[in-house]
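Reviewing the structure listed below.
Of the protein chains in this complex, all but one are displayed in their positions.
Chain naming follows the written order as A and B, and within any one chain the residues start at number 1.
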Amino acid sequence: MLRITLNRAVSAAILIVIASIFSFILIAAFPGNVAALIAELRGGFVSQEVVDQVAEEYRLNDPLILRYFHWLGDVVQGQLGHSLRTGESVAEALAERLKPTAVLVVGGSLVTLIMGVSLGFAGALWPNGLADRLIRVFAVFNVSLPKFFLAAMLIYVFGVQLQLLPTFGFRGPASWLLPCIAVGAVPGALLSRLIRVGLEEAMAKPYVITAKAKGFARRRILFRDALPNIVPVFLTAFGMNIAFITQSALIIEPIFSWNGVGAYFVEAARFRDLPVLQSCLLMFSVLFILVNLAVDLIVMMADPLQRRAKRG
Amino acid sequence: MSRPDTNAPLLEVADFSVTLHTPTISVRPVDHVSYSVNAGEVLAIVGESGSGKTILNMAPLDLLPVGVDSDLEGAVRFQGRDLLKMTTGQLEAVRGGEIGVVFQDPLSALNPVRKVGRQLIEGIERHLRLTPAHAEARAADLLSLVGLPDPQSRMQQYPHELSGGMRQRVGVAMSIAGEPKLLIADEPTTALDVTVQAQIVALLKDLQKRMSMAIVIITHDFGVVSGLADRVAVMYAGRLSELGGVHEVLLDPAHPYTRGLLASVPSLSAPLGTPFEGLPGQPPNLARRIDGCAFAPRCPVVRPSCSRDRPPLLSVPRSALGHLAACPVTVNQTA
Partner (left out) sequence: MIWLCTPLRLLGWPTLLLASFFAFIAIFGAFISPYDPARQDLMSAMQSFSAQHWLGTDNLGRDTLSRLIAGAQTTLIGVTTVLVLAGTAGMVLGTLAGYFGGWLDEIVMRLCDFGFSVPSLFVALAIVGVFGPSYGNMIFALSIAWVPIYARLTRGVVAAAVAQPYIESLRVLGASPARIIFRHLIPVALGQVLVYASADAGLLALAIANLSFLGLGVQPPQAEWGQMLVSAMPYIQEAPRLVILPGLALTFLVIAFNLLGERIALAKNPRPMSRRKLSLRRVLFKKEMTA
């Protein structure tokens, strides 16, 4: 098992390298003159010398590979450059904006977990009953619901009409409720469907017939035999959920005017703020690769089929 | 059944029919079948794939696959009680405790993510009501009984860590864990290597004697039949075509289908170059109505009346008592 872990770690490392190359190349592929853009944004008179100066400063005339390694060196030291828009240090800005995004991801994951598990099991315990059919309709609807629409509706109902909850800005737990629901509701519906279908498939397997032949009741079979079979799938899905939820942050943060990393990334995209784009992309890529690695390892440990330590 | 006596059959299948409905098709895999099994007796049910032999045995216990709606008609009485009329709770008590089941593919029959020991012990706990320590000891005993060495280690392993033969032994152990009076073995040797097959057959024979169990063994392998069975039932197109003692049916088959089946088994003692004999044609479509005898289209001794009236099971006069065949043409022939 140690060998597999090392294997996965090496794969993850390779992916991180690919991520860095991708982030770098993407920015380097910018059509148009970066130096001119920077010079313009700095204000003041833009002449050829100024442009050349900027080009020197950012080493824009060096061969691509050299630039890549320089950039990599900077990144490893924590030097992520400065925003073209505001001039502030990207690294500092990212650190500041981490908290709102973290709250969103954790809160959203909680909503997803609660919704997914309760609905999924309810649907499996009483198949084809009223609960199950409602869940299915709800799931289809929820999965199709655009997150920004859900957020807009939540804002309208709870913020505008009922005036119950704050909808602007990252302030206190009351303001966390709506954004977290907006982020977690859709993955929650997906998770509930995954759990229900997974349990359904497990219950259709031959060993369930064996369990029936031994004289066990359906509910017991569901929890004793079917449940352990869906744990790996559930863990993998939940791991993927983290990526999904983080992606939602890109959309939900601007709607609720939260100053998180997601909103930062979006603004950077709007204003062609290349250093920020690059750093955010790299940061998120590395984050996701590491999360996937962690989930992979956890799933491997939880699934007896993957453990090859014992001998027959 | 009017009088309760020890000679009453353990299992009595009376005019039993099964109709299955799936979203795409409806079929009748069991069509008015009747037979009985006495305590301690071994009945082999043979037939081709699709003859209904598995459904015949699984349906009364409500062990059909998910997604299939079934209609059951007739009666299947176990120790006098009709299984078809039982509630789910009553059936759950019977399953595992009074009637055990061994399945064809031990790899899929066992839960891959749970330890073997756990799967065995839970059956013991359910039906024998022992303390956990006693149950565990009993499980180890059972594993030794079915011929697995070092039971304690085996119990800690997962199904995929065992060989096919070992898995099937575990399957057999699980089926007798509740000390059932009747064991239903659904093609227990089909998924195994030939040498292992012989071992499993020997195991079943041994267990049967020890525990005075009745066994209904479903198979298409006549070797298994001759090694294990006291009586044989031959199924064709959901109907019983022949029923009788194993000697009678195998050595002097009355029904043309049985004769064809036996003739098609290649023999080691036949001279080299002997051509294979098969049965011409295909089994009929069970989704459609069958008029008359189901075997008529393929039968070498068919008569016009065969396609009109469905032949009942008739006694074969020249043979021992209890030898029945559903063929008016061959039944009265002499040898």
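Keep this in mind: contacts are C-beta pairs under 8 Å (C-beta built on N, C-alpha and C of every residue); 3 or more make two chains touch, one makes a residue touch a chain.
Because the structure is predicted, anything quoted here is derived from the model rather than measured.
Novice: With the full complex in mind, choose from A:80, A:111, A:213 or A:268 the residue touching the hidden chain.
Specialist: The one listed residue touching the chain not shown is A:268.
Novice: Given that one chain is not shown, which residue among B:19, B:34 or B:144 touches it?
Specialist: Considering all chains, including the one not shown, the answer is B:19.
Novice: Can you tell me which of A:64, A:110 or A:140 touches the chain that was removed from the display?
Specialist: In the complete complex, the chain left out is touched by residue A:140.
Novice: Can you list where chain B touches the absent chain?
Specialist: 19, 21-26, 28, 66-69, 71, 287-289
Novice: For chain A, which residues lie in contact with the unshown chain of the complex?
Specialist: Counting only chain A, the missing chain is touched by 11, 14-15, 18-19, 22-23, 26-27, 29-31, 128, 140-141, 143-149, 152-153, 155-156, 160, 201, 243-244, 246-247, 250-251, 254-255, 265-266, 268-270, 272-274, 277, 280-281, 284-285, 288-289, 292.
FYI, only the chains that are shown with their structure count from here on.
Novice: Would you tell me which residues of chain A are touching chain B in their complex?
Specialist: Those in contact with chain B are residues 203-217, 224-225, 228-229, 231, 303-305, 310-312.
Novice: Going by the contact rule at the top, pick out the chain B residues touching chain A in the complex.
Specialist: Against chain A, chain B makes touches at 61-63, 65-67, 88-89, 92-97, 100-101, 103, 105, 108-114, 122-123, 126-127, 157-158, 160-163, 171, 174-175, 177-178.
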